[in-house]
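Of the protein chains in this complex, one is absent; all others appear in place.
Chain lettering (A and B) follows the sequence in which the chains are written, and residue indices restart at 1 in each chain.
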Amino acid sequence: MMRRAVSGSRAVGESVRAASRNTAAIAGLMGVWVFLMEPALAADDREPRKSGVEFVGESTRALQRDDTLNPGMLWVSGGETMWNSEPDQGGRSCAGCHGNAASSMRGVAARYPAFDPAVGHAITLGQRINLCRQNRQKAAPLAPESEDLLGIESYVAIQSRGLPVSLPQDDGTRASAEGGRGLYFKRIGQLNLSCAQCHDRNWGGRLAGAVIPQGHANAYPVYRLEWQSMGSLQRRLRNCMSGVRAQVPAYDAQELVDLEAYLAERARGMPLETPGVRP
Amino acid sequence: MARALIHMPESARRGEVFEVRALISHVMETGYRPGADGRPVARDIIRTFTCRYNGGIVFGMELHPAVSANPYIAFHTTATESGELEFRWEGDKNFSQTERRTITVSDA
Partner (left out) sequence: MKTSSMSRSAAPEAAGSARRAAARSAAERRRLLKAGAAAPLLVLLRPAEATPEGSAAAIAAFTGGAAVQAGRIVFDISRLIDNGNAVPVTVRVQSPMTAADHVTSIAIFNERNPQPEVAAFNLSPRSGKADVSTRIRLATSQKLVAVARMSDGSFWQQTVDVIVTLAACIEGEVS
């Protein structure tokens, strides 16, 4: 069911090419079909994808729904402070170039990971923030999973809350997502499991006492109750890999970025929920 | 300075009972968790939270290690007069943080 959502656009592409050889009326009908295939516009019974928030208990859902309860808002608040502060080394603040985040950053988090021609590979939002710090703010990069980096990431991502995940369609990003797709279906670790086996074939079932979600990347960074802290999608992926007893790639390894890109493509159209709360 | 968020109304009618929600970032290390060397990591928690309304204590809480990390505290108090609410968290390792909010209380 998951694969249909992702490869639907490809099937639609082939149909449209065939239609272009026929009359405009048929092309029009194809256009209507394309419209209906768009996951973001589908009605509930056509949308097989469920956000992780639909698999958690009611009290955990309440934590995410209410900004006065959501512990992730502590990171958003810290990120807002960082956005408006000049880095220690004296460069401009984020606001110095980007102004008001609510307008300048709207939609940005929904378009990551993305291919960056300057570095020649796809990068995550966290990597983009660090590249800006180094190249534009003359500041030191922030460590992965640091309070500061998660703070800025959360603050930038919340400006896209409610917007559909919408990975760019350039060749470089698509190649990254394709690479990630291969990793998603590959068995790894001593337990010899692939992501797909739990999150495509067994979502809704239980692993020990915990319900298996579909594994969409539409709420990150996330306050995970298990961590008692905010964390990135990469931290969650590394947890899973450790859980199946696989060797865990270092933070920002390209395979993790590619996997993130695939997950974003897989979640295309689902609304961003950052800051999410998960068990 | 730990990040702290306080949610409460900016204004209220005299006599109205309102809710305050306070969130602060703190690891709340229990003192029972084994560290990398196998020995328990030393306890490091917030132990008390007090709310003073124009100087008088109107609410207090004692926290033990069983209170979750990044403690969330919600309580109620009565809008008696305009002025300042002061929220103070204190704990291990000389942890101390104060946040202040003003409230306007009208008779309308």
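Quick note on the criterion: a contact is a pair of C-beta atoms (placed from the backbone, for glycine too) under 8 Å apart; a residue touches a chain by one contact, two chains touch by 3 or more.
Small disclaimer: the values here were computed from a predicted structure and weren't measured.
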item: Among A:141, A:168, A:189 or A:269, the residue in touch with the chain that has been omitted; value: A:189
item: Listed residues A:119, A:140 or A:210, member touching the removed chain; value: A:210
item: Residues of subunit B (touch criterion as defined above) contacting the omitted chain; value: 17-19, 30-34, 36, 38, 40, 53, 56, 58-69, 71-78, 80
item: Touching residues (missing chain, whole complex) on subunit A; value: 56-60, 62-63, 69, 71, 145, 183, 186-190, 192, 207-210, 225-228, 238-243, 245-251, 253-255, 279
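Assume only the chains that are shown with their structure count from here on.
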item: Distance from subunit B to subunit A - Cα centre to Cα centre, in angstrom; value: 33
item: Subunit B-facing residues of subunit A, complex; value: 68-69, 71, 73-75, 77-78, 81, 147, 228-229
item: Partner subunit A, residues of subunit B touching it in the complex; value: 3-5, 7, 21, 23-25, 27-28, 68-70, 72
